[in-house]
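Before anything else, here's the structure in question.
Just one protein chain is left out here, and the rest sit where they should.
Going in written order, the chains are labelled A, B and C, and every chain counts its residues from 1.
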Amino acid sequence: MTLNDLLGCDVVTHDGRKLGSVIDVRLKTAGPAEPVQVLPFDALLVSRRSTGSLFGYERRREQGPALFAHFFRAIHREARLVPWSGVDQWTPGQTVTLKAGAAVTPALPEA
Amino acid sequence: MKRLLGVMLGILTAIGGFVDIGDLVTNAVVGSRFGVSLAWVVVVGVVGICVFAEMSGRVAAVSGRGTFDLVRERLGPRAGLLNLLASVAVTLLTFIAEIGGIALALELVSGVNYLLIVPFAAFALWLILWRVKFVAMENVFGLAGLALVVFAVAVWQLGPDWEQLLHHATHPVVPFGEGHPTYWYYAIALFGAAMTPYEVFFFSSGGVEEKWRRKDLIEARMNVFLGFPLGGTLSLAIMTCAALVMLPRGIEVTTLGQVGLPVAVALGKIGIAFALVGFVAATFGAACETGLAVGYSVAQFYGWQWGKYVSPARASRFHLLILVSTLLAVAVLLTTVDPIKVTEYSVVFSAVALPLTYFPILVVANDPDYMGPSVNGRLANTLGVVYFFILTVAALAALPLMLITKAGQ
Amino acid sequence: MSDSPDRVPRKATGEVSYDAALRLLDRQVIDSDGAFVCNVDDLEVDVSGTGPPRITALLTGPAALGPRTGGFIGRWMVATWRRLAPDQDPRPGRIDLHLIADIDSAIHLAVPRRRLAELADGDKGIDGFEQWARSVVIGRIPGARHDPE
Partner (left out) sequence: MCAALVLAGCVSPAPDEASFSDKAAMTAGAAASEVSTVRLTTQLLLADRLQRNYGDVTISASEDALSSVSQTFSVVQPPDKTSDAVRTELEQLLGDAEDAVAAARIANRRDDHPAMRKAVHDLGKSATQLQAAEKKYG
């Protein structure tokens, strides 16, 4: 299994509603000073589009230029963060199905 | 004292290294057809290359990453690959034009047909890229390229009516007999010549090779902010020479020989001797830079070892790329395609390809993960966004204008 | 290069999480001598055991990059590489996460590149093309092993 089997997968809620597709995976480290041993999945970033998601505007507040930030945040205004604990099932290369009551929050932190 | 000398040397090589075959040809062609009515484009182009080079130099120094490392990281492998193919194609076209330019310059020196010179010039070039250190290469060709100052002396010697010249430059009108599409087509060509993408790949990769740190940024910025505008002045001098000597005689520049004739009018044989040294140095230097830029781009995209600070055996794929590009350039030139025509197309396609690398660099220069506290300030971002729009408009307009004007006929 | 004071090392920023596509994929991998090794073409995911899936290794080479490139070019990339690879069933180059010393704008390894082949099981993908280019063309040209003058 590789990360490519997860990126781009459709993300579907338990009642079959499509949230978007996986644009990134947040990984947890053991701590800032700890050596990198294994990196477990922490959360999924989900958006309806993939254009420009590698610029990071939809998940970070501080990055300019303002014009680009506005543009890409508008494209990804429905970008969501879903904790991996809320994932029910992952079919590699196809879909990720969420549990009922998974905590879906906006990807962009509050200002 | 030693540091000051280093800074001086850097600025001088930046001036001498600014002009390449694209600048020589395009500025002379434009001067002979449009006078100084397109001089403003050189100014816009020089400010643009300053903005772009400062940004990518800063990114290189702070993050230690070359341009195509970042292009792939920000665009992903698919869009990144298309970007790489387009950029490398344009850089290769420029590389071919530069080698052709060396051969044409040496033809003017020796009287030997340039096609016979091409293989020898290419071999000498490859040998330099194989053996000579980055800094030595840059300094020798940059300093010799300063011989092109002879064009500025020639303008002064021709004694133009400065007031009138300035008036024409600041109140541009399309000259009689030229259409508006042609005017704008050459505006884009001139812009592409001033802002050729390889300059930035080369500049930033050089920064990574020489292991720039934050403290080296001041020096790099001086090179950019003093060297490039002064180099741009040489471009303007070449244009003005053609405007003063060729335009009144109804001569449209189509060969490298014609580019130098105004210098002979103003300064005679000694002037031509300087101009020839300048032609050879400028094209040789730029051929080295474009050849390396091809290797840098592909190697950075795939994460291969690259650079001139290790022996060729430790960067085999990088050197294989350079070798293959050189052979390809020779093969193309030996089809007897006119190197001046190749040059004219290369500068226009440069303008088309520019936004592809400019945009990712602008984004990364704002990314705190890479840049920490050295992200773009307000000025860099304002200029950065303004130029993003200028570049995009120029890139989109270039090909339609090329078709409408039949490449500027 | 890993000791450079200018980069923004992970340890200094106190980051506790990474976005994999943004921070790890397509990054340059640099060995303990400062030589460029490869790019991160994909990441290995381990789904065994309880708990969430874990990234366990960096993957590199056409077999990893091809599927991510997709389309005709991606398939062609993998097919060509399969044909040229000396192994029967070649796998992508693999670098275990244990070998990573630090992550900043690049991924810095704790070992020199020549040890990678011994450490990674069955890896030929990291250095195949480089070795081919060296043995067939570049290494045969006089002066290939001299440092530039």
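The rule we apply is simple: contacts are C-beta pairs under 8 Å (C-beta built on N, C-alpha and C of every residue); 3 or more make two chains touch, one makes a residue touch a chain.
As the structure is a prediction and not an experimental result, all values here were calculated from the model.
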{"item": "Left-out chain, listing which of the shown chains it touches", "value": "B"}
{"item": "Selected from B:T233, B:T254, B:S311 or B:T392 as touching the chain missing from the view", "value": "B:T254"}
{"item": "Sole contact to the chain not displayed, among B:V43, B:A264, B:V310 or B:L328", "value": "B:A264"}
{"item": "Omitted-chain contact residue, chosen from B:V62, B:I272, B:A315 or B:L356", "value": "B:I272"}
{"item": "Options B:G159, B:G177 or B:P373, residue touching the unrepresented chain", "value": "B:G177"}
{"item": "Residue numbers in chain B that touch the chain omitted from display", "value": "89, 107-111, 177, 245, 249-252, 254-255, 257-258, 260-261, 264-265, 268-269, 272-273, 276, 345, 349, 399, 402-403, 406-407, 409"}
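Everything below uses one rule, namely that only the chains that are shown with their structure count from here on.
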{"item": "For chain B paired with chain C, centre-to-centre distance based on mean C-alpha positions, whole Å", "value": "33"}
{"item": "Length of the line joining the C-alpha centres of chain A and chain C, rounded to whole Å", "value": "25"}
{"item": "Centre-of-Cα separation between chain B and chain A, whole angstrom", "value": "42"}
{"item": "Where chain B touches two or more other chains at once, by residue number", "value": "73, 76, 369"}
{"item": "For chain A, residues contacting two or more additional chains", "value": "54, 56"}
{"item": "Touching residues (chain side chain B, partner chain A) in the complex", "value": "73-76, 362-363, 366-369, 375-376, 381, 384-385"}
{"item": "Residue ranges of chain A in contact with chain C within the complex", "value": "1-7, 23-29, 31-33, 35-42, 45, 53-54, 56, 59, 84-85, 90"}
{"item": "Residues of chain C that touch chain A when the two form their complex", "value": "10-11, 13-22, 24-25, 42-47, 51-56, 59, 64, 67-68, 97-98, 100, 103"}
